[in-house]
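Only one protein chain is missing from this complex, and each of the others stays in its spot.
We just call them A, B, C and D in the order they show up, numbering each chain from 1.
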Amino acid sequence: MTGSAIVVPIMLPLLAATLTFFFRRGAITMSLLTAAGTIAAVVVLSLEVMDQGPLSYTIGGWDAPLGIELYADGLAAVMLLMSAFVGTAITVYAAGYFSGKPAVARHFWPLWMFAWSSLNVIFLSADIFNLYVGLELMGISAVALLTLEGERDALTAGMRYLLVSLLGSLAYLLGVALLYGTFGVLAVQEIGEQMFPSPATWTALALVTAGMALKTALFPLHFWLPPAHSSAPSPVSALLSALVVKGSFYLLLRLWFDVFPEAVTPAAGQLLGILGAAAIVWGSILALVQRRLKLLVAYSTVAQIGYLFILFALLTPEAWSGGVYHALSHAFAKAAMFMAAGTLMHALGNDDLDTLDGSSERFPLSVYAFGLAGITLMGLPFSGGFTAKWLLLSAALETGQWWYVTVVLFGGLLAAGYLLRALAHLLTPTPTVKVQHEPARGTEATALILACVALLLGLVSAPILELLQVGAPLGSMIP
Amino acid sequence: MTSVTLYALSGMVVVAVCVYGLVSYPHLIRKILAINVMGSGIFLVFLSFSRRVPGENPDPVPHAMVLTGIVVAVCATAFALALARRVHEVTRSSYLPEEQDPPEEAG
Amino acid sequence: MASPTNTRLRRVLIRVPAALLAASLALLLGWSVVTLPEPATGLTGLVDAEMENSGVDHPVTAVLLNFRGYDTFLEVGVLLLALVAVWSLYLAPADRDPETAQTPVLGLLVRMLVPGILVVTVYLLWAGTSRSGGAFQAGAALAAAGELLLLAGFVRGRFRRERLVRFALAGGFGIFLALGAGFMLLGNDLLEYPPEFAYGLILFIEGALTVSIGFTLAALFFGSPLEAPEVEK
Amino acid sequence: MTLSFWMPVLVILTSLVPSLVIFFMTDAQLRARRALYLGAEIVKLILVLFMLVGIYYGAFYETRVALLPGVEFLLRANALGMFFLTLTAGLWLLTTIYSIGYLESSPNRSRFFGFFGLCVTATAGIALSGNLLTFFLFYEMLSLVTYPLVIHSQTGKALRVGRTYLFYTLGGGTVMLAGVVWLYGLAGSVEFTEGGSLAGVEGARIPLTIAFVLLMVGLGVKSALVPLHGWLPQAMVAPAPVSALLHAVAVVKAGAFGIVRVVYEVYGIELSQALGVLGPLGALAGVTIIYGSVKALSQDDLKLRLAYSTVSQLSYITLGVAIVGSASTVGGVVHLVHQGIMKITLFFCAGVLAETIGVKKISEMNGVARRLPWTMIAFAVGAVGMIGLPPTAGFISKWYLGFGAAQGGAYWAVAVLAASAVLNAAYFLPIIYVSWFRKPDAPFEEKLPKGRFETNGMMLAPLLITAALALLAGLLATLDVSPLQWTELIVGREFSYNLDEILP
Partner (left out) sequence: MNFGDFFSAILWTSPAAVPLLLIIMLALKPSRPLAEALAPLAAAPAFLVAVFAGVGTVIEVPLLLGTRFGLTETTQVFLLFSAGLWLLAGLYARFYMGDGGPSVRFFGFFLATMCGNLGLILTRDVVGFYLFFILMSFASYGLVVHGGSRQAFRAGRVYLILVVAGEAFLLPGMILVSVVAGSYQLEEVPAAVAESPLRGLIFFLIFAGFGTKVSVLPLHFSLPLIYPAAPPPGAAVLSGPVIKAGLLGWLLFLPTGEAGPLFWGTLIAVAGLAAAFYGVFIGLTQENPKAVLAYSSISQMGWMTVGLGVGLLAPEAWPLALAAITVYAAHHALAKSSLFLGLGVTERSNSPRTRRLALAGLLVGALAIAGAPLTSGAVAKYSLKETIATAPGSWPGVLDALLQVGAVGTTLLMARFLFAVLPRTEPGKLFAGLWLPWAAQLGLITFGILALPGNPLQTAGVTLSFSTIWPVTLGVLLAAAFWILGPRMGLEATPRVPPGDILVPLTWLMGLSGRLREAGIPSPAARLADRPTNPRYAHYSEKLRVVYPTWLESSLRYWVVASLVFLALVLTLTFVNLSV
């Protein structure tokens, strides 16, 4: 059995959750310690994965079909890195953001720790029922975080989000039931090996995919995301858009490429790809007409999620790596953007674009963070987004599906459209900028650092992509 | 068509009915109820699979899964009801904003 | 435009397609169930093989607490999460004043029933290791007792010694985590109990779980946080 | 890591690091910023000259970093790249001196100089890029970094102009990205090699042609080919040093430089001819030349007229590239530098006119030469160069262009050159006539304090230097140090032409 580094990302946040629930004071220090611990564990895990290949860890000492296994391959390691670093940034931001509201902070920390551990549970689990429990853990903690401050539209959005999330999880559970009925095992590897096309497996695939599409807000089923992500408190909307959405997407990736490879038909992949393309266009169109900044950024999430689903239609190693890399760079950029938007809204009262005019003089750091994050979302060179766009484009060209090329390129332009519309408002000089209250200490800096990391991902993409190829389902991209 | 598949079919029918209920009744409590019952339907399907295994005692793993599922369902429903109550406290209506229904239809 | 939702037409417009689609879903699911492979495979063989060093002889409890202990661990985590989530909403406490609630019949009934329920809880906990029963069922019974007390007004939802209440609620999960992770220091995997202590450990964990589950379910039923809010929301 | 690895990186850093530092300096630290800036530029110029001499004697500078598996970030200094780099480095120094004088009093100058430096870093990157991807990376960075400079004055109009500017450049960039990715798909890593790296790719004629068109659209936006030139006249709203360096030298030249790179070092002249893409490209360039000049005729605003003249002058380079013939290539490539020197002089003069006596319109320029004699002499030299009259640099490039066109049998190109000469005369000579031979109808509004010279010394010096350069580049064209000789070195060494075809 390998080292215990694989277990720390799950256990540490859970420990912190109980401690922060138990003790009233010291929640921030505990969370920061957890963050540091998780980063260390994840880095160690990634290095192990890099040189020893995929690691598996049996919990309770029981081997695969009977017991539950944790499995860490390149994809899991990259996702863990994402959740560790973005999570740490959110922790620091939240520490500053909630310093003024003890009643809310009281419940924020346990909920956030639960959400964080649920993400790591999902990234590491290799058992389909265990994934369901992780999914539920994430769903409930996400909604609880959303309704934390108890505003009117946060509550209604939360209610809708909870119902949607439960429906999605139950669909997934039904899929698990059908799979268990057919194969009698719950381990992902075993099912993957024994998979054969049959009505039960097709239905299971359909249910699971639909469930996860609903939780990841793929185009027709995205209705719940904008109100939820825009009305949440800013650190929560950052973690929702950056991490929670990626959890269910990761689950879908795991199922399509490890559990259902034989049962999946190209036509199904095309369906998801087309929905993804439609998401890019639809999300961008709506982002172009929004009056509120956070709603604009929320619709931008709907659009960017579209990019993730294109890899299902392309099915080449480049496309797969491109999609995952997009998820990674989007996490950093979107977290930074929501933080910046949140700081501005918090400082100026409301986030209507007109009231935000001229905020670049008073809050240059936030506006710069918004801009730099925008560069990654537009996929301009030297940014993580560009590398992802480059991989998706070369894959689309390689497989001759040029319509995806146009959509990906056009998406970048549309993103430029709505982001620059927002930036124009932030940059137009206005004589007086009425500041309600000063932003908390570390908040602006965190957003800027995250945005810079998103840019850095463009330059340092080679090692991360190499890590990603370890155990890549469609074979390694590097010859 | 052994009797066990009959249970599985009935479970599936429960799920389908709950989906219909979730779709067509706008009242929040009805929706939460639909979701809870759909969970039970799925657990029924799970248990019917445990009986299909040859041998005298049933396969224990689905039982454990159902137990865990029930606890999760309880938690989810509890939180949903509390949230619905909070929504009612704040918005004085037990419907989602997009589906404001006149009270008379609430039956 | 009058949204179709509030007219009779709307009900028809919605109901018919919903019924159609639900029916087709039922057919699809039914068809997939019917065509399941006949010699259904399961994990019974494996479970029976490993039963003796699982520490308990009831297969479900073995799976629940040992083989797939991780699921149960997370599930208890979900329970604690739900509690925190409900408390974060700061629901207004139900305004039930004890005098009116305590009619003589109710008072007598509660005083007789609660001890009975406690006995049943202990039995269920004990039975879990050999027959069906265990932490969850016992916890549920305990919770019923708690709800009775709350409804009958014997207990007002405000406890002064807040730390004790929080330990009762989070204790189960905390102990489970401490033990599971603790054994890792001795070199074996997460949640791996040495076979010889397995029985004692499982029983101890189940006991702690029962208490926590009981208190948590009661608190969930009650809704608003059990300790005095130190600052208004 | 030998010197050859670090030299290109050093050149890029010498403009990147100071500009990042300057971002965080407040406006008050005037002296510190100015010292940092000028120091960085001089260091960069020395490095560039050192590399220039190195390249001349066959040294080799290359930096290769794996960006993506199978795709590299490659910086390599070859003769053509050094040609463009020397131009930008030199003119950057002059423009900085000029903008220090120009922006004496305006607000948020550290932001201005920060982005200014970043823009020059991008141009240096473009010059030194070794393969198509690196070129594209810096090309897009250039679009992004020039946006804040265009909207520097932050007025409503500037922001609107900024939006159209970005719409054009980002749109072009996206189209070009499609082309770049396609080429990488077809031929693996596309490096700039002598005679074109795609020469070996056989078959796949249609995709290659489409990719070529995509690249040309992307590059066409920056080099202001007719349908894509809309942004250039509008971008004149930017302050003078910006329009001087960016829209006369860096930005537009990057597009033209890109076209030269793609046609000669990516596709290679034989393959481009085989694909038959050069004909339409030449035709488009011809149309742009005429269109730009005709539009310039009707402009009353001085900077707008200069902008339209840039649109037309730029297409000389594309014309030179499109006409198959060593002489026309030399003409096109040497015009890269000549046009830069001449046009920057004109923009500097426009800036001086605007800043010293507040004259922006040509109708207000009666008798201006009496007040600003030296500025107007420089303007005259620049204008004469634009028309292409000897002995200025403009004549040399026009002469070689015509010569190559006639040699290659493209007589229509000679006709276009003649027509454009007439049109240029038609819109430049009146300016010279009005400023020299007419008396000012009203005394000029003095905006600057009366100094020793006619205007701020820091603005006048660069002006006169570039004017002198324009003259010398023409007069001493046969000397080794002249841009013409360096171009013949490039054409001979890198574009697989035998030099003896060219006239002695």
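In the analysis below, a contact is a pair of C-beta atoms (placed from the backbone, for glycine too) under 8 Å apart; a residue touches a chain by one contact, two chains touch by 3 or more.
Owing to the predicted nature of the structure, the values given are computational and were not obtained by experimental measurement.
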Visible chains that the absent chain touches, using the contact criterion stated earlier: A, B, C, D
Chain not shown: contacting residue from D:L30, D:L429 or D:L489: D:L429
Hidden-chain contact residue, picked from the options A:A103, A:L214 or A:L255: A:L214
Sole contact to the chain not displayed, among D:V65, D:L297 or D:A415: D:A415
Which residue of D:F23, D:W399 or D:F453 touches the chain not shown here: D:W399
For subunit B, the residues touching the chain missing from this view: 19, 22-24, 26, 31, 96, 98-99
Touch list for subunit D against the chain that is not drawn: 388-391, 395-396, 398-399, 402-403, 405-407, 411, 414-415, 417-419, 421-422, 425-426, 429, 433, 437, 474-479, 503-504
Touch list for subunit A against the chain that is not drawn: 164, 167, 171, 197, 199, 202-203, 205-207, 209-210, 213-214, 220-224, 263, 265-268, 271, 282, 285-286, 288-289
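In this section, only the chains that are shown with their structure count from here on.
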Which of A-D and A-C has more C-beta contact pairs: A-C
Approximate Å spacing (C-alpha centroids) for the pair subunit C, subunit D: 73
Subunit A and subunit D, separation of their C-alpha mean positions in angstrom: 43
Where subunit B and subunit D are represented by their mean Cα positions, the distance between them in whole Å: 69
Overlap residues in subunit C, where contacts from two or more other chains coincide: 29, 33, 36, 40-43, 47, 68, 71, 75, 78, 81-82, 85, 89
Residue numbers of subunit A (touch at least two other chains): 129, 133, 136, 140, 143-144, 147, 150, 174, 181, 184
Residues of subunit A that touch subunit D when the two form their complex: 375, 378, 380-382, 386-387, 389-391, 393-394, 397-398, 405-406, 409-410, 412-413, 416, 420, 424, 427-429, 459, 461-462, 465-466, 477-479
In the complex, subunit B residues that touch subunit A: 8, 15, 22, 28, 31-32, 35, 38-39, 42, 45-46, 49, 52-53, 59, 61-62, 65, 68-69, 72, 75-76, 79-80, 83-84, 86-87, 90-91, 96-97
Residues of subunit B touching subunit C in the complex: 1, 5, 8-9, 12-13, 15-17, 19-20, 23-24, 26, 45, 49-50, 52-55, 57-61, 63-65, 67-68, 70-72, 74-76, 78-79, 82-83, 85-86, 89, 99-102, 105
